[in-house]
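I have placed the structure first, in the form of structure tokens, so that the comments after it can refer back to it.
A single protein chain has been removed from this complex, and every other one stays in its place.
Presenting chain A:
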Amino acid sequence: MAARFSAALQLTELDDFIAPAQECIKPVKVQKNPTKAAARIRIEADGSYFQVNQDGEAEKLEKAKITLNDCLACSGCITSAETVLVRQQSHEELCKVLALNKAAAAHEQKLVVVSVSPQSRASLAARCKLGLLETAQKLTTFLKGLGVHHVFDTTFSRNFSLLESQQEFVRRFHKQAEDKKALPMLASACPGWICYAEKTHGSFIIPHISTTKSPQQVMGSLVKGYFAEQQHLPPDRIYHVTVMPCYDKKLEASRPDFFSQEYQTRDVDCVITTGEVLKLLEQEGVSLSDLDPAPLDTMLGRAAEELSSHRGGGSGGYLEHIFRHAARELFGVHVASIHYKPLRNKDFQEVTLERDGEVLLQFALAYGFRNIQNLVQKLKRGKCPYHYVEVMACPSGCLNGGGQIKLEGESSKEELQQVERLYESLRAEIPEENQAVRELYEHWLGGWGSDRALQVLHTQYHAVERASSALSIKW
């Protein structure tokens, strides 16, 4: 109880605090007509706001909205999309679009395409207690019943991501003498990791991140590019939805890099999580197991014979594919099985290729924030021994994404194991051997390694500058 003000109020110390990071700097423009009188605001029972002028006329006021695009531009917020009002990306929005589509005239109707990720499929299968093929077939029936025209599997586009990543790694490996930032190469499929890297470590880490697009975005390019052409439609007449195991994929789809200026359309229009698909089912009062199976669609028109997957775990298998390819291409070594050495915890594991006691390749898996922290700190100190790291934001990888379905009555560890078992039960295919993939490279991408392939299948990253706010002014 000092006679003068407490130290906290002394101006000299206002500099001492770092500007709060959790502050949205996005100015929201509100249309206002300048009037002499002060505005009177009336709040309705439903929570909407009306501005009442002198004559008693009421004008409904627009609710301040933040779109995902705004959020990505700002360093003030958070990367996880759960806490952001996602107006344009929810199952409700999908329902709206489907309803509009039903009522629209034929020449205005959109072709609705849904691409389902294998992780979401496995989660749904576990929840509905069905096999994977059944789940895929019945989900196709369900979605088509709502008005969706085609249902694809992002395992197909993942082939491209894997092939491009393999190739990119070998390129970087050859360049490492001249380019200090070529290695380690860090995985690019996880948007949670990308947003964190761009915001927190910016230009230091960006050169290390693989430029290969994620399976979601490759699918976006294929659907709005190749498939649109096949259907003789401009890209903006296709509404492309993806079903993903996490919310961060919604942020990825909203990136300006994945927006076509020419056609004013996004490669992926809407991302819904596995949990939101369940909500849709509940909304429609449908139980997936009660539906009849429908044949599966493929982008190249032929019917899919069976489902397939890729080796290397539930997050895409990047480490394994790149490792095998690099071992073969760079050292002529054929790798039969890959041995993981767990390090500090189960989300941080190492894989090494040795010959005659010499370490040829050293790769790692780093899942979860704590391991990402350690990896980045090691990199900053120049002490990272790895050539490649498969970085994922979620502990245990994509099968444990924030948008997956929580099962009831079991421990979360058992749930996850069930989903993993289902996911791994499929035959693993080798990307190089996929006929349809080869055809697309040949006939649509201008050939393997062409400029067009590079342009369509790769992307870039942008360091986010810390926004200055009132609190960062020097007093």
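Operating definition for what follows: a residue touches a chain if its C-beta (ideal position, glycine included) is under 8 Å from a C-beta of that chain, and two chains touch if they have at least 3 such contacts; residues count from 1.
Here is the rule we go by: contacts and distances are computed from a predicted model.
Trainee: Determine which name in "Probable cytosolic iron-sulfur protein assembly protein CIAO1", "NOC4L protein", "NADH dehydrogenase [ubiquinone] 1 beta subcomplex subunit 10" or "Barrier-to-autointegration factor" the UniProt entry assigns to the undisplayed chain of the complex.
Mentor: "Probable cytosolic iron-sulfur protein assembly protein CIAO1"
Trainee: Could you tell me which of A:K144, A:R237 or A:R370 touches the chain that is not displayed?
Mentor: A:R370
Trainee: Could you tell me which of A:N345, A:S412 or A:S425 touches the chain that is not displayed?
Mentor: Of all options in A:N345, A:S412 or A:S425, contact with the hidden chain holds for A:N345.
Trainee: Footprint of the hidden chain on chain A, which residues?
Mentor: That gives, for chain A, the contact residues 1-2, 6-7, 13, 16-18, 20-21, 344-346, 369-370, 373-374, 377, 395.
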